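A single protein chain has been omitted from the complex, and every remaining protein chain is retained in its original position.
Each chain gets a letter, A, B and C, in the order it is written, and its residues are counted from 1.
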Amino acid sequence: MITLSKVGDEMKKIRTDIINLNKKVDLPMEVESFKGLFANSHDCVFTEVMINKELTVHLVFVDGLANCTNVMDFILKPLTTLEKFTNIKDEKKLIDVIKGGSLYYISVKETNDVNLAVELLLMGTAVLILKEAKIAFLFETRGFESRSIQVPTEETSLKGSKDAFVETLRTNTAMLRRKMRTPDLVIEELIVGKVSKTKVSVSYIDGIANDQLVKSLRERLKKIETDQVLFTTVIEEEIIDSQYTPFPQVEYTEKPDKFCSALLEGRIGIIIDGIPFTMIIPTSIVNFFQTTDDYSHNYIVVSIIRGIRYLLAAVALIVPAFYVAITSFHLEMIPEGLALSVISTEKGVPFPIFIECILLSIAFQTLIEAGARIWSSIGGMVSLVGALIVGEAAITANFISPGVVVVVAAAAIANYTIPNKDFAFAIWIWEIILILLSSVIGLYGMVIGIILLIHHWAQMEVMGEPYLAPFAATDGRNSKDAIIRSLFVFKKKESLDEQSKINE
Amino acid sequence: MIRTITLTLFVFILYVATGLETLVGGRMDISDAFYIATVGLDKEDDEIQMTIVTKQYSPKEETSQIAKQDKYFVSVGRDVFEAARNFNSFMDKETFWGHVSYILVSENLAQKDIDSALDFFVRDHEHKLTSNVLVIKDARAEEAIKLVTDSGEDITTKLKVLSKGVGALSISSELPLIDAFNKINNKYCSCYIPTLKIVEDQKDEPEEETKEASNTENEKTDEKTKRLVLEGYVFFDQDDAKLLCSIEGGTARGFNFIINKIKSGVIVVKDPDGEYVNLEIIDSKTEIIPKIEDDKITVKLKTKMNSNISEIHGEVDIFKADIIEGLVNQQNDIIKAEMQSVIGLVKEYNSDLFDLSSVINHKYPKKWDKIKDNWREVFKDIKFEIEVESKINRTYSIKKPALSREKEKK
Amino acid sequence: MVKNKGKISVRQALTLFAILTITPTVRFAASSTALIAKQAAWLVPTVTAVFLFLMLYILNILLQGYKNKSFTEMIYDITSKFWGNLIIFLYLVWITILIAFYLRFYSERLVTSIYPNVKIDIFTISMLILIGFIIRNGIVVIARMGEISFILISIVILVLMIFMIPTIKINNLLPISYLDIMPTLKASFSGAALFYVIYLFFFAHEFTHQEEFFKYGKLTLLFIWLINTVIILASIGNLGHAIISRSPLSFLIAVKQVTLLGVVSGFESILVATWIISDFIMILVLTYSVLNIIKSLFKLSSYNSFINIFLVFLFFISWILANNVFELQTLSVDVVVSGNIIMQFILPIIIVVIALIRKKINIKTN
Partner (left out) sequence: MLKYIMIIGAISIYEIYMMVKKRQMKDFNAFLIFVLIALLASYIHVHDPFDASLSELLLKLVKSEYFKGG
């Protein structure tokens, strides 16, 4: 390519400029500009279309993003076969004819701005460049392979809807529209990422969501300076307030029904193009203890199970530390029978109990991590080896006493019942901190740890909403759904007008 | 936020660097603790001798040999606390007092001062307040512990079985430490503590429960069969907590009738032929009803009792109204006599054995306010009445005795 | 919520007040009332509640008269500058002594109850470090922590009560006759010393929804009455007034002998844990109000620079305060109770009366 060598270095500079400064390039609208910009990209197709002997136009599109059949059938074919076109002598006439609708296509745009053309080109538009007029027609020919809607993999649901979000933004928004046929459902779109130029959509229900919240979210999203939005945390880390915490502050879901019910609660959803997980903000601690299945089962059962979830989270957090505290500081607090059996199991184990606890706790986490990372072909090995190590072998080898195994395993199992896995990990980290503290000074250390944890939660806010809501700082409002799930019959009455009042 | 992390890090580094061992004392790993289950207290001249036993748990099989070696330890000190501390000078584990189930006090120590013997167990923060107090009669606590432990049994389990078994006879009961302490504290009523004794000859004892429990151990030692028996009470003076007297057998049951600690028991009466009829006590309730008339206090002990016919020796069909009534009357007399013997003791020692003071306090709070300062003198003049109202309600599967039919035929 | 940043609602403030009363209640309500009123001690909180209700009404008049003003500002406005300074200085000294007292007592209590071999400074210093660390986040965070702690503490006490009910002996709680009227009234004096809400008024300018003060105040009072009654009932009902009045940690002893199904015991650990939390909240809140007093007394721009130095000062004061735990206990009965009565009842009433006379406020503001 001759043009390439001519402008090579200059183009390279322009390209970096575009990336770094988001600058507009100042190039003439001609095919050489495109060729320069996409010099080494072989998926960018440049076609020279000879309409007749005098008239040649250039068609540029990205293979894979644009639908090739559409391009052929509706652009190339008419241009080269229809008499209307073959008879045209000069470009002016051609423009008039195209403008007149002879190339019948849904969305046709005329421009002389290379920037716009490049931007749309990368979204699957076909660009028809007219050499002399320095004008381009943009044909919306988007069409690429996408995954079809499937059953959610991470959040299983027994009675709820079984569809899950996919990578394509438009499919996702369509799913929302299908579930909520109201003009109040607002789906705003922003482009984030200097290089990736990813579409990020903010959806909420007008009238229920807090306007201030929407506004501040919009501002925060606009402020994001990043190259790419390929991962959710890129957005998450920008919109949350407290960075230094292991606790999740954004709720993720791949289920449209959960997403919609969150919108109805007055919260705001964020969908990122290319990521099948959507974000919901603001969140508070309650959200991490709820699942969508809660709303498709009997309310009494669900209320009890929810209560148990909180209890189990407390068990996961406290029990190992408590065990360490009472076995090394407050022996009088262990029931007599238990104490005797603990003594008999502790015999011959070389480590102090708190080291056993920490080791084993880490071992359990190792198993989870190994299970997640191992190749699926040998996945069965983890449970096998894990069961061997944590189970019989460690005990018979006197590495770890059975009592500690029982306690840590109970805590681990309790931890797995927390519906939100990010939250569960954070709880595990605090579990280790509590074990350390209680190994220093027993129960007192544990309580100091708990005070620190409460403080940590108390000072956290997500988009200005307290993390501990509705248990704290809400004056008891909005707490009806925290632990006890009330009947929908009662909920319906207040849902729309009450919610908007609360959020004011 | 960053401060949380800094603080945690700081604590962690401090911890790793020093282990905080020097700062924080009092760490006792559970495997280093010697769990005391039963404590024996004896008087040795001017000193107090303490015997401690751990509870024998069933250890892993390999280690069972080692576990059996350390059975009991003995230490001596001027007072209880010193004796307790002296253990640390020779034991390889730290003594841990949080799980003491039984405190055995020998009679001679109880005679001297029961309150100071128990004070240590109430004051120290480690101790349970629900452990039981027993007085060993005519023997040393160490002896009792030795007796059971040497035979390979666990004294704590043994005492637990005994206390459970004693309910079948209702000749003693369990007394938690806190109740004993409460009673010693209370200057208006005297304290009672259940007693334990060592019995050498087993044939005279009619109790079946204890016999069975002790049979197994006795098989090993042939020459002299000694065993522990839980029976009766000792009483302490209400003012200075000196040992007054001890009761056992029927009197002890009479006392149990008064303080409502009857669980079950056996009463033997005779049918018209002079043959034995055995009655089982089902329940009993005694109301202490004080009455004040013209500044004179009379106290009525009203007992309501139910019993079953559990065994009939004779051939008479006793299920006739008049015969039953006769049996009931006999039963009443027996109970009355038992209770009367307690009243006799009360009069003899002029001591409020069964917490009459609180009953009067509850019923006549105003009057009590006036008489409480010279309660002992008032107590002297109190008249006691006993009223027993008992019933024989039912029998078990068989009604008439087997031989009664033969008799009818003749 | 977003709007009221930096402020707490009156309900949150009263929740803090409720926690503030739990510490002294658990520590000495049962023993001090049992000493005077004997078996009738469980009636004392009812009598106390009547006094507290009247006081709540008086304070409500004051609070409604001055919206969004701290107690120091109210005092300045009602009295002259000189007298205002004097009264505020009195409060400053008194609350400082009170914090030092609670700080010391809390450490002593831990040492006597579960940590016999640990050096006492560790508890004092670690608590002060924790407070210095947390107090900077301001009242909003403190209030939220208070709410969570309130839930935790209430649940724990409720559960303990359920376990203790089967062992309560009715005989220990009777008889009640007219002879008990005088002792009960006398004992209610010490119960009334728990009315710490006035110390919270020093940051009253950070309250919102002040018109709800009386409404939630009544609820809080109900809670305090319930907790007091229940704790005294359980302690005396289980062990009798003779032992309870002699024990420095009455409720702990009562909890200690609780066993569930004869197997599970050792519930005192849970109680001790809640102690630490409630003590922490108490010292935290009182320190916060002292800092507020310091701020307005010395007309500072911010109290942040004074936190550390004040905490160090507190450490020394807590040591100078007493030589041993016996002195502390006597101090609690002989001085702190009457001092609290003066500071919580007599002074505020005088202030309100002066305010009414000078027509600064009027009764019908609410």
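As a convention for this text, a contact is a pair of C-beta atoms (placed from the backbone, for glycine too) under 8 Å apart; a residue touches a chain by one contact, two chains touch by 3 or more.
As the structure is a prediction and not an experimental result, all values here were calculated from the model.
**Q** Going by the touch rule at the top, give the shown chains the omitted chain contacts.
**A** C
**Q** Among C:90, C:182 or C:300, which one is in touch with the chain left out?
**A** The one listed residue touching the chain not shown is C:300.
**Q** So that we can see where the missing chain sits, which residues of chain C does it touch?
**A** For chain C, the residues touching the absent chain are 97, 294, 298, 300-302, 304-306, 308-310, 312-313, 316-317, 319-323, 326-328, 330-331, 334-335, 338.
In this section, only the chains that are shown with their structure count from here on.
**Q** Quick check for the class: compute each chain's Cα centroid; which one is farthest from the centroid of chain C?
**A** With centres defined by C-alpha atoms, farthest from chain C sits A.
**Q** Could you tell me which chain's Cα centre is nearest to the average position of every protein Cα atom shown?
**A** Of all chains shown, the one whose C-alpha centroid lies nearest the global centroid is C.
**Q** I want to compare two interfaces, A-C and B-C. Which one has more contacting C-beta pairs?
**A** Between B-C and A-C, contacts are more numerous in A-C.
**Q** Rounded to a whole Å, what is the gap between the Cα centroids of chain A and chain C?
**A** That gives a centre separation of 47 Å.
**Q** Which whole number of Å gives the spacing of the CA centres of chain B and chain C?
**A** Centre separation, chain B to chain C: 43 Å.
**Q** Taking each residue of chain A in turn, which ones touch at least two of the other chains?
**A** 329, 332-334, 336, 441-442, 452, 455, 459
**Q** Which positions in chain C touch two or more other chains at once?
**A** Within chain C, residues 114-115, 118, 122, 265 contact more than one other chain.
**Q** Please output the residues of chain A touching chain B within their complex, sorted ascending.
**A** Interface residues on chain A, with respect to chain B: 242-245, 327-329, 331-334, 336, 339-344, 346-349, 352-353, 433, 436-437, 439-442, 452, 455-456, 459.
**Q** Using the touch definition from the top, list the residues of chain C that touch chain A in their complex.
**A** 1-2, 5, 9, 11-12, 110, 114-115, 118, 122-123, 126, 130, 134, 137, 140-145, 147-149, 151, 209, 263-266, 268-269, 272-273, 276-277, 280
**Q** In the complex, go through chain B and note every residue touching chain A.
**A** Checking each residue of chain B against chain A gives 1-2, 4-5, 7-8, 11-12, 15, 20, 24, 26-31, 33, 35, 37, 55, 57-60, 63, 96-99, 101, 125-128.
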